[in-house]
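Just dropping this structure here.
Here the complex is missing a single protein chain, while all its other protein chains stay put.
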Amino acid sequence: MMAFPESLAPPAAESKTGVSRLSRSQSDRIGNVLAHVLLATGSVVFAGPFLWMVMSSLKTQFEIYYFPPKLLPQTVQWQNYMVVFRDQPFARYIGNSMFVSLCVTSGVILTSSLAGYSFARLRFPGRDRLFLLYLGTMMIPGAVLLIPSYALMIELGWRDTYYALIVPGLVSAWGTFLMRQFMLNIPKELEDAAFIDGASRLRIYWTVILPVSKPVIATLAIFTFMGAWNELLWPVIILRTPEMYTLPIGLARFQSRFPNQTPWHLVMAASTISVLPILILFVAGQKYYVQGIVTTGLKG
Amino acid sequence: MSKRVSLNRRDFLRLSSLVTAGVTAACVTGTPAAPQAVEEVVEVAVSPRRAEFTMGVIPPETTGTFYQGGWSPGTLAEQEQNHAWFKEFYPNMEFVPAPEIGWSSYWEQIVTLLATGDHPDSAMIHFTRTAPFADKGFMLPIDDYIDALPPLDWPDDFHFTAVDNIAYKGKQYGFPIDWAPRAILINRDIMDPILGQWPPPESWSYQDLLDLAIAATDVSGETKRYGLATGHHAIRQWNVTRGFGGHFFNEEITEGRFTEPEVEEAFQYTYDIMHTHQVSPSAADTQIFGGQFSAFVAGNIGMWWTLSDETRPMIEAVGDSFHLGIGPEPLGPNGRFGFEGNVGWFIPSESNHPEIAYEFMRWSLTDPDQAEFMSVAGFGGFPGRKSAGKWNVLQIEEFLPNYGRAAWELGAESEEHFPLFPEGQEWMPVYDQHVDPLMLEGVGTVKETLANLQADTDQLFANAVRNL
Partner (left out) sequence: MTVASATGPAPPQTVKTGWSEMSGLARREAIEGYLFLLPNFIGFLVFLLFPMVAAVYFAFTNYDLQWPPRFTLFQNFQVMFTSNLFWQVFGQTFYWAFGMVPATIVLALMLAMLINRKMMGVLTYRLIYFVPHVTLSVAAAIVWLWVYHPEVGFLNLVLRNLGLIGPDALLAEGPQWLLTRRTAMPSLIVMGWWKGIGFAMLIFLAGLQGIPVELYEAANMDGANARQRFFGITLPMLSPALFFIMVTSIIGAFQGFDVFYLMTRGGPANATTTMVLHIYNNGFVYLKMGYASAMAMVLFGTIMIFTALQWIYAKNWVHGFAD
């Protein structure tokens, strides 16, 4: 019901160079060529460091020090990836991280969309002030919250448990804000129709609001997942049992206390492995970006 | 830290988290405790090795967990050694090294653990933290343990600078892991014609070094060639200052001494390298990537005045692209000063197993066999035990024949380390604030800079609160 036929996909921004005497398709084509040139040029700058990271994961330990740096390895060292999995139980770390990150992500999507809907569409006293307070929680740097947060975890008996990694992460002011902003744009008519049919608020949220919010949920999911996936400091402080380590800990363990003794090739290989799930998630989420919002009865 | 104090903290936490914990308890049914597996207690036979490696006060059947903090786990081989030690002496103890991590995360982690009273049983220390941690009572003095079971050949076969860097106000708090003197890495393709002899003279002076650097510098080409890469960060500059006979601070470290002529001479020397003669690239010398390491590897630098533990990666990185050599730290008018710093282990004051921590630390950092192992298979630098450094020398001399003499033997002539004081880390930005513009941009004069540094240093000390 949500997917648009190809021909209806949003034209979005037309090329700014579109000249009226050119036909539509001609101006489209010129715009596309121009866009390709611009985007491809930028790509080199934007992807450079990432490419370098991937390439370095295929080098020997000291090739990384060569100057001027070479992008391509002299001989491709596929075994670096084997070494990563041999030296540490990386598969286990990936599983742990996946569990924690998925729990956090699904929790955040639920709590944020509920709260975002409330802040965007429902009217109640003190709403805006409460919302600013929510935003306020993002404004205190984590550095001064770390010690009391850890003290709280000790009091709860949550040291060395996944509760400490998951439960405090289930709410997100950032996510609430994101959901709220996007729900502001959902046409009121969609809700009204369901309301007249006698649907409850929760039902409207579930059957009307959530389905049309897929693009923003995909966005929220990827950033929340990434945040949980890359979190290093908190798990390091909380966890003791090696079997419970998450991926970033495994990654950090490759770095030596003596910087120039660090096996950078392995660090880069491990980083490349750790980035993969995010990229997969990103690509998988793409299909939600090509959807628009059904706006029945709005034509004209 | 006294019992009363730690009770207060708990009370505070209880009180303030009553609300929060109450709500949580209502939401979460049953908080899981960490798995407490009941294991069979292994009987331990008393062997002669036990008398050699333990103080004999803790029964070998002791059970529990030994939690160790640090900012990198060492090599896998090192980890296996550690587990084997526990298996031999405390087979019922579980040895759990912390998920060790990067430098910055480690300080957040260890400080959080120390502040909340949840201390690890032993932990890693960097010499810059010795004074502040000791001053706040976070570290247990180990002098009594040393009396009970001293390390072999203690203290004669240990580098005094490295050992004393983990001591504060007359108390020893730990043993060093490493000891890194400075040396000068040389691009012999550039320097041999200028030096006219090999190896470089052991008694070369600051002035000799500067003269050679001037001769080697060539800025006419497309890519500039520099004679000597060096830096100006506080500890390096302190070494040069000691070489000229000056001091940064007074004996009690309550006042600066930056306006004294020897100090001025030392800063002028570095300023001349950077600006008067322009023989050094100004790239920050402390960064592995993007710093002088890369410029040296690229072949644009005749001599690099650096830490000796850069040698091994440098050998690998340079490969066949030019002929690499090494020379000793030069002599100043007041002698040779080239010790920068080191890391070690300490026992947090609320460690659950301080005796075991001591025995473990003593073995892993001072035992001759272990020192040899660390020197070869560990981090690859010099360990705290003097004699064990030869294993490292043997490895590297395959590539750099005079490495042992230049770095290890002559490096040991440096008998002082940078002064330790609780505000040491807070003072660093004060130093940078005044000295960076002078050395990096050539702005201002040495005299003005030092006068300003003196004023701000004295102000910092005037406001300092010290417990010890």
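Side notes on the structure shown:
Here the chain labels run A and B in written order, and each chain numbers its own residues starting at 1.
Throughout what follows, a residue touches a chain if its C-beta (ideal position, glycine included) is under 8 Å from a C-beta of that chain, and two chains touch if they have at least 3 such contacts.
The structure displayed is predicted, hence computed values, not measured ones.
Across A:L58, A:V100, A:V216 or A:L239, the single residue that touches the chain missing here is A:V216. One of B:S47, B:Q79, B:Q207 or B:Q425 touches the chain omitted from the figure, and that residue is B:Q425. Only one of A:A47, A:V76 or A:A91 touches the chain withheld from this view, namely A:A47. In the full complex, subunit A touches the hidden chain at residues 4, 8-16, 18, 20, 31-32, 35-36, 38-39, 42-43, 45-50, 52-53, 56, 67-69, 110-112, 114-115, 117-125, 127-128, 130, 132, 134-141, 143-145, 147-149, 151-152, 167-168, 170-171, 173-174, 176-178, 181-182, 184-188, 201, 205, 215-216, 218-219, 222-223, 226, 251, 267-268, 271, 274-275, 278-279, 282-283, 286, 289-293, 295, 298-300.
Mapped onto subunit B, contacts with the missing chain fall at residues 1, 5-6, 8-9, 12, 16-17, 19-20, 23-24, 27, 104, 107-108, 111, 114-115, 117, 132, 136-137, 222-224, 281-284, 287, 289-291, 294-295, 298, 300, 423, 425-426, 429, 432-434, 436-437, 440-441, 463, 465, 467.
Operating definition for what follows: only the chains that are shown with their structure count from here on.
For this pair, subunit A with subunit B, the centres built from the Cα atoms lie 38 Å apart.
Against subunit B, in their complex, subunit A makes its touches with residues 61-62, 65-68, 87, 143, 146-147, 150-152, 154-161, 163, 167, 232-233, 235-237, 239-242, 245, 249, 252-253, 255-261.
Residues 13-14, 17, 20-21, 24, 28, 31-35, 65, 67, 70-74, 76, 96, 98-103, 105, 108-109, 111-113, 115-116, 118, 124, 178, 288, 293-295, 297-298, 309-310, 312-313, 316-317, 319, 343, 379-381 of subunit B are the ones touching subunit A in the complex.
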